[in-house]
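Got a structure for you, questions after.
Missing here: one protein chain of the complex. Every other protein chain is in place.
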Amino acid sequence: MPGRKKGLTIFLLILPFLVFLFSLYIGTTPISPSLLFKTLLSPLVSSWKASLPESVYDIVFAIRLPRLLLALAVGAALSVSGAALQALFKNPLVNEYILGISSGAAFGAALSFVVLGSRVPPQILAFVFAVLAVGLVLLIARRSDSPIVSILLTGVIVSAFFSALLSLVEYFASPYSLQALFFWLMGNLWKAGWTDLAISLPIIGAGVAVLVLMRWRFNVLSMSDEEARSLGVRIRREKLIVLATATLITAAATAVAGIIGWIGLIVPHLVRMIVGVDNRRVLPLSAALGATVLLIADDIARSLASFEVPVGIFTSIIGIPLFIILLRRAAKVWR
Amino acid sequence: MPQTKLIYRRLLKITAFAGLLGFANLRPGQTAIVVTDSLGREVALPRQAKRVLSLQPEITRLIVALGAGDRLVGIDFFLRTHDHLFKIVYPGQERLPLVSMANYSVNMEVLTGLAPDVIFGAPEDPNVIAALETKTRVPVAAFSSMGRFDNLLDELRLVGRILGRDDRAAELAAAFRNHMAALKARLADIPPSGKPKVFLSFWNVFTNTPVAYEPVDAAGGVNVAEGLLPSFAGTLNAVVPVEQVLRWAPDIILLQGNYPPDRRTVTVAAALADRRLASLRAVKGKRVHYTFGFWNWWDFALAMVETSYLAKLFYPDRFTDVDLAAEGNAIFKMVYGIENGYSALCRIIRCDEWVHAR
Partner (left out) sequence: MSLLVRDLAFRYRDFELRIPDLALESAGLTAIVGPNGAGKTTFLKCLGGLLPVPRGAVRLDGRDLAALNEPERARLLAFVPQEHSASFNYTVLDFVLMGRTAYLPLFAPPSAEDVRIAEEALVFVGCAAFAARPHFQLSSGERRLILIARALAQRTGVLILDEPTTFLDPRHETEVMEIARKLAVEERKTVLMTLHNLDMAVRYADTMVFMKQGGLVAHGRPGEILTEELLARVYDIPMRLLEIEGRTFILR
C-alpha cells in the first residue's frame, strides 16, 4: 500500500508538466508537434526563429504560453489555499473564498469597470479589495475569543456586505460596463499576458512555497485550538501566517483570472481520497492536481466551441456534480 | 348592404380580438392594428395614439425621428442616463418622467399615472412585458430590430402607422433606402475577393464580436464573424478565442467607439500594443480604428452615418468626395431636424479624431 501511494504521489507531481506539454498543442490554430518544438526552442536558435511562420511565434509565446502558465499558477494557488483553510478551519467543506475574497475582488473589479472606467486596471482593485475584505474579517473577529466559528460567520457577513456593494455598483452601471464586468466575474484566462504573470507569479510562487513548507504543521492545526496549543503551537501567530498567505495567493489568483469556483474545494478532497489525509502529501499534491485540473478545464473551455466558454462556469458545472459524488464517499475521510 | 355587412364583420372581428386579448379599453372611435411583435405575441395597437410610452430605446428614437416626440409621456433608464446621442437629438427628453430603473424594472405607479395609449417594450425583458400586460390595460408590444435594417424599416413603418405619421415614415424609409442603394451602386463592381475582411470588437471586451453587423456589409466589407453562433442566447455577441482572430487574419479591426474616451476599456492604442495581435496584418498596417457600433440597437440617423463612415474607411480612394462631417450633419438634420447633430456627437466621443472622420 505505501508503495502504491508513493507511485501515485510521484505521478500526481509530474502530471502538471505532462498536461502542460500537451496543452501547448491545443488551440484554434493547428501547430504540429515538430513545429511546436522548433518554436519553443527558437529563442535559443536564431536561425530557427527566422524560419518560423510569423503568427506561430506569437501564438505560442504571446497567447498560449502565458495562458497555460497562468492556469497552472492559478490552479495551484486556489487548491493549496483551499487545502490550507480546510485544515485550519477543521472542515473539508471550506473553500478558499470563505473569508470574503471573491466578494471583495468582485467589488474591486466592478469599481474599476464601472466607476473608474478602467483607468485603474481591474486586477489591482480586485486584489486590494480582496485583501481588504479578509482584513476586515480578521479585525471584526478579533473581538471574540472563540475564533473559528466567529471567523467563518464574520466571513459570511463581510462577503454579504461586499456583494451588496457590488449590486449597488451594478445597478448604476451602463450596460456596456456591465458586459465587461460580467465577463470578468465568470472567471476566465483569455486575457492572460506576461504582465499579469510577472506580477502574480512571484506572489503565488512565494505563498504556495510557504504553505507547502508548512505542510506537516497543518496536521496539528487541524486539531482543536486547545489541543494544538497544548501540543506547542503558537496558535495566533501560526493561524495569522496561514490566513495571510492563503489570502494573498487567492487574491492574486482571483485578480488576474476572475472568480473560478470549486477548485479550492474539490481538489484537496480528491487528493485526500487518493493519498489519504496526511497534509504532508495533501498540500503539495493539491498544488499539483489543482494546476492540472485548471489547465485541463481551460483546454476544454477554449477548444469546446467556436466561442470561448469562461473557465469559471466550466469548473462549476463539473465541480458541483463531482462534489455530490465525493460527499457520499467522504465519510471515509472526515467526520 | 354588403358594405355594411363587411364593416359589421370587420368590427366583429376586431371586437372579438379585443375581447379575446382583453383590450376592452380601446377608446371609442379608435380602430386597431393587429401586429405580431418580436416575442411572437399578437397585439392590437391603437391608431393615432396620443400618449406613447416606449421602454425600448430604438423605438423611442424612431418616434422622435417621426416628429412625434411630443407624444412621449415617459422615458426609460437607458436613454436618460447612458445615451449621450439621444440627449443631442431630443433635448426635450429632460421633461419626461423616468419610468424604468437600472435593472429594467418598471415603476408601475408612475406608469399608470401617465395613462399611455400604447407601450413599447424590449423583447429582452419578457417579464416586464408580461407584468405590464397583466397590471395595466394598455396594449404592450415588444419590438427590436436585432440590428437588422429590414427589421428597422418595418418598425419605422409600424410606428408611423400607429402615430398616424405614415407619410413621414415613408419619407424616412425612402431616404434610408436611397442612401443604401447609392452606396451599393458605388461599390457594385468590387469582387468578393476585393472586400476587406473586418473584425469587430464591441461591448468592451476585445474578443466580443457581433455575429451580424449590416453596416460592414453595406460598406463593402466582410464581417469575419458572420454566421458564428452567438455566445449568449438572444444576443448577437460571440466571445471568441484570441487565436481565432489570428486565424481569421482580418485586414481591418474596428473597435466600438461610441463612448466618451475616458470610458473606453478597449482602445486602439491597447490593441496596437497587444503582443498577441502583433502578427496581424491589420495591426502591422495600423488599420485599427474606432467605429460607432450599436447602442441599444439602432439610431436611425447613426446607422446611415455609420455606413458612410465605413465605406470611406474601407475604400478611401473611392469616397474622396465624401465629407463625413457635412454628410453626417445633413443626415441628422433630415432625420431629427437638428443642426450640427453629428458635430455635437463628435465633440463627446471625439470621432473627429478617428481616421477619416473629418
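Worth a mention:
Letters A and B mark the chains in the order given here, with residues in each chain numbered from 1 onward.
In the analysis below, a residue touches a chain if its C-beta (ideal position, glycine included) is under 8 Å from a C-beta of that chain, and two chains touch if they have at least 3 such contacts.
What you see is a predicted model; the values in this text were computed from it and never measured.
The undisplayed chain touches these shown chains across the complete complex, A. Although one chain is not drawn, the whole complex shows that of A:35, A:52, A:223 or A:244 it is A:223 that touches it.
Here the missing chain is touched by one residue of A:27, A:92 or A:187, and it is A:92. As for the chain not pictured, it touches chain A at residues 1, 87, 90-92, 210, 213-217, 219-220, 222-224, 226-235, 238, 241, 272, 276-278, 280, 332-335.
The definition used in the following text is that only the chains that are shown with their structure count from here on.
Rounded to a whole number, the gap between the C-alpha centres of chain A and chain B is 42 angstrom.
Considering their complex, residues 27-29, 54-55, 57-59, 62-64, 113, 117-119, 171-177, 179-180, 183, 190, 193-194, 302, 305-308 of chain A touch chain B. By the touch criterion stated above, chain B contacts chain A in their complex at residues 78, 81-82, 101-103, 203-205, 207-208, 228-231, 237-244, 246-247, 259, 262-265, 275-280, 296.
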